[in-house]
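Apart from one protein chain that is not included, each protein chain of the complex appears where it belongs.
Take a look at chain A:
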Amino acid sequence: MFRFEFMQNAFLAGTIIAILCGVIGVFVIARNMSFLTHTLSEIGFAGASFGVFMSWPPLNGMILFTTISSIIVGQLSVKQERRENVISAISALFIGLGILFLSLSNKNASYATNILFGSVIGIGQSDVIQISALSVVVLAVIFVIYRYLKFDSFDPIGAQVRGVNKTLLSIVFLILLAFSVSVAAQIVGSLLIFILLTIPAAVAKYFARTVGGMMTLAVGIALFGVWVGLYLSYLTNLPVSFFIATIEAALYLVALASKRWLKTE
């Protein structure tokens, strides 16, 4: 199947995205941000439609919208209790905007489907380069702030006591998350981004013994889903996001069941 250039591109982009999602996902899970990640996907949809409306590449619109809304969320809701309500309000606003821009832009329905569900055929060489560049930037920032981010994610009170700048750190992380959401949407579509961003890390949490191990395992699980998903999609001609979602969800259920089973034994 690698005879086709679009499959090469899809594999390359998918591999990079899986690595990125596995790494970021560990912090998404530790910081209890699954809900926000879900919402960022919806905001990403609005951004992509805005991009289409402006005749930009959808990815640029997504990055713009998710980054701005991340910063707003970060500013408004440093307090955990308030966060979910703020997020709900913001997400409603953005989904509305997404529908508006899409209808204003006169594009046909298949364009919307691509944004929502992702597309393999659509990924060209320049997309691969852009996806790689963004991923490398996100991973590099994580590399630099890793110790602070780990401390604050796994022991928030300890980090506060130590004087870690939590507000700054959480805004930086939200921006990194916004970039990751936008990048991941290119392959699984904006509806299913949270599948790659949360499930691999959630599964890894149950089986790893260290934070580093959790990250390695999460990357592995994301890679498995993307590779197998792409292969099955190539064989069957069905959407890749369907396969990735099914594989990851199945892994999660198996993990939950085996954890429970191990416990009762």
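One rule holds in what follows: contacts are C-beta pairs under 8 Å (C-beta built on N, C-alpha and C of every residue); 3 or more make two chains touch, one makes a residue touch a chain; residues count from 1.
By definition in this document, contacts and distances are computed from a predicted model.
Name of the non-displayed chain as stated in its UniProt record, restricted to "STAS domain-containing protein", "Zinc/manganese transport system ATP-binding protein", "Xanthine dehydrogenase family protein subunit M" or "GNAT family N-acetyltransferase": "Zinc/manganese transport system ATP-binding protein".
Here one chain is not drawn; of A:35, A:151 or A:224, the residue touching it is A:151.
Contact between chain A and the absent chain runs through residues 30, 143-148, 150-151, 154-164, 204-206, 208-214.
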